[in-house]
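For this depiction, one protein chain was excluded, whereas all remaining protein chains were kept in their positions.
Then we have chain A:
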Amino acid sequence: MIVRFLLAALAAGLIAGLAMTPAQYIKIVPLILQAEAYEGGGSAAVSTHDHGAGTTEVAGHDHGAATPAGHAHANTDAAAPASAAPEAHSHDHGDGESVLGLGRLGNTVLANLAAGGGFGLMLAAAALLLDIRFGKGKQAVGRGLLLGAAGWFAVQLAPAWGLPPELPGFPEIDLQARQTWWMITVALSAAGIWLVALRPEWIAKSLGVVLIVAPHVYGAPQPADISSAVPAFLAAEYTVASLATTLGFWLLLGGLLGHFLSRVDEGASV
């Protein structure tokens, strides 16, 4: 029976994880690729902008299309670092060599399966340890969808208030500080949404709200310099794409999990 619970969780996670790859290729991956053209080389362009403020070359770079032919040469020079960036910057994004010799797509498929399985197991763990029952049939799917929505809230939306989903080339903040804040925020938001949604006592619900708000009152790690070479339009599009795509993932995961776990429960009662 233990194994059947685990298999149910894993199956839901793997199916949702498998669906994530094509979903990412609609919007997320194209935006990441676009942003990578600004990454690395972007910092050179930003420093030119900062230190050479007001010079004609910078103006030529910014308004390239409108400049007269005489400025064309300076314009290409300024633009060059940005277009060469993907080759030049220090770390690889899975294009070439990789652990298993798969390409970028293969790596992403595998990583999505692992992430799906991991999130599926953790969501199932929450359901099993908190003794959330799914009922039967459509009711199980409906409750699973709500559980998935709660997972999306805790893992995607709540941390995104402080650390919006990043594109490559975003302003740099200490990675460890961000990861620590992210983990604490996910844990507190998960506990908070549970208290708010499933505990009847008003004091528990209030405590839940406090837990959800606390990491934001404390504040996420902020960059010293918020300027970035990545265009704001891409970043805004990316945030929406990331939250929307992961909402699809969590709803699919939750719905499947509700269905599968209710089947395990039914099988056990016979």
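The definition used in the following text is that contacts are C-beta pairs under 8 Å (C-beta built on N, C-alpha and C of every residue); 3 or more make two chains touch, one makes a residue touch a chain; residues count from 1.
Everything that follows uses one rule, which is that contacts and distances are computed from a predicted model.
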Record-based protein name (UniProt) of the chain missing from this complex, from "Cobalt transporter subunit CbtB", "NADH-quinone oxidoreductase subunit J", "Ascorbate-specific PTS system EIIC component" or "sulfate adenylyltransferase": "Cobalt transporter subunit CbtB"
Hidden partner chain, touching residue among A:125, A:198 or A:236: A:125
Contact partner of the left-out chain, one of A:168, A:192 or A:208: A:168
Residue of A:5, A:134 or A:194 in touch with the missing chain, whole complex considered: A:5
Chain A, residues in touch with the chain not shown (by the definition above): 1-2, 5-6, 9, 20, 24, 28-29, 32, 91-94, 98-100, 104, 107-108, 110-112, 114-115, 117-129, 131, 155-156, 159-160, 163-168, 170, 172, 175, 178-179, 182-183, 242-243, 245-246, 268
